[in-house]
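Heads up: the structure comes next, in structure tokens.
The block that comes next holds chain A.
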Amino acid sequence: MIRVEKLAKRFGDVEAVRDVSFEAPDGKITGLLGPNGAGKTTTLRMISTLVRPTAGRASVDGVDTAADPLGVRAKLGMLSDARGLYTRLTARENIAYYGQLRGLPDAAIAASTEKLAGWLDLVPLLDRRTDGFSQGERMKVAIARAMVHDPRNIVLDEPTNGLDVMTTRALRDVIRRLRDEGKCVLFSSHVMQEVSALCDTIVIVAHGAVVAEGDPETIRAASGCDSLEDAFVKLTGAEEQPA
Partner candidate 1 sequence: MRSRTVIVLLKELRDALRDRRTALMVLFASILTGPLTLVLMGQYLSGLEEKASTLKVRIVGQEFAPPLVNFLQRADVDIEKAPADYEARIKDGTLDAVIVVRPDFHERFLAGDAAAVELVYDDSRTESQGAIRQAERLLRAFNRETGTLRLIARGVSPNLIEAVKVEHSNTATPRQKGAVLLVLIPLFAILSPILGGMTLAIDTTAGERERGSLEPLLANPVPAREIVLGKWLAAWTSASLVATLTLAGFVVAASFFAGKKLASLMQFGWPEFGLFIAFVLPLAAATAGILMLIATYGRTYREAQTYTSYFVSLVSFVPMVAIFTGLKDAFWQSVIPVLGQQMVLTRVLRGESITFLDWLMPAAVALLIAFTCVAVVSRLMGEERIVFGRS
Partner candidate 2 sequence: MRPEMRFRIFAVLALALAGCQPASKPPEPKLPLAACRLPGVETEARCGSLEVWEDRKANAGRRIAVKVAIVPAKLRAKEADPILVFAGGPGQGAVALAPQVMPLFSRLNDARDVVFIDQRGTGGSNPLDCNGDTALQQMFEDSIPARVVADCLRTLDADPRQYTTTPAMADFDEIRAALGYEKWNLWGGSYGTRAALEYVRRYPDRVRTVTLDGMAPATMKLPLSFVADGDAALDRLVAACASDALCESSYPKLRDTIDATRKFLARHPVRADILDPLTGDPETITVTENVFLSGIFRPLYMPELSSLLPFAITAARRGDFNPLLAQNFEFSDEMSENFSLGMHLSVLCAEDVPRITPAELAGLSKSFFGRALVDDFVRACGIWPRGEVASDYYEPVKSNVPALVLSGGIDPATPPRHGALVASWLPNAKHLVAPNLAHGVSLHGCAPRLLERFIRTGSTEGVDGKCLERIPRPLFLMPLGVHPPAAAAR
């Protein structure tokens, strides 16, 4: 379970995140929806402890990010905005490196790699160097790498960005499977359809603050709009958003 309370982050004069609070429970898919620049990535980085909040707090399974960042990291599987691979290593080696850093025994790493590769359709790619991989293939390796330790909590920052339809579908299946295994899945997106199709709970963020929270129907109703899309546009003020 991931809990975020009144999180705020200021970079110099820029207030990237002003007031974000939400809760992503276990066994649910929580979508962080918002236009580009709304503060989603910064919020997720604060959850993953790489960015220290200016105010507020975040916790993962009750472990506070400020008090025990290593403990939080241990409980998280994080697909961050940056998802670079080591192109001279094979997919398997990339995944194993993170497994080793997390202290997993070689057998556990192997088993986990097999399982994730099966889910993600990665098996034929495992022993190839990653420098010729397509964006989708790279993404799959990055996801497998982030989840090699079978984390309870999974944070995915814009995971479908730049993926083709088939890969997107496969990814959605994986996310659902994770939920069905009872994990807490938190993912961000600026694509409303993506979120509405997948999420149990949606958190809409705009200008660094949460503007709505709840299941898709609740949000639509609360906004007084006919469709969720209209609601999203209205709530985020996307029209005013500078390009």
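List of remarks:
Going forward, contacts are C-beta pairs under 8 Å (C-beta built on N, C-alpha and C of every residue); 3 or more make two chains touch, one makes a residue touch a chain; residues count from 1.
The set was built so that all candidates are chains of the complex that A comes from, given by their letters.
All of these numbers come straight from a predicted model, not from anything done at the bench.
Between chain A and the candidates 1 or 2, a touch occurs in this complex only for 1. Contact residues of chain A toward candidate 1 in the complex are 11, 45, 48-52, 70-71, 73-74, 76, 78-89, 93, 97-98, 100-103, 129, 142, 145-146.
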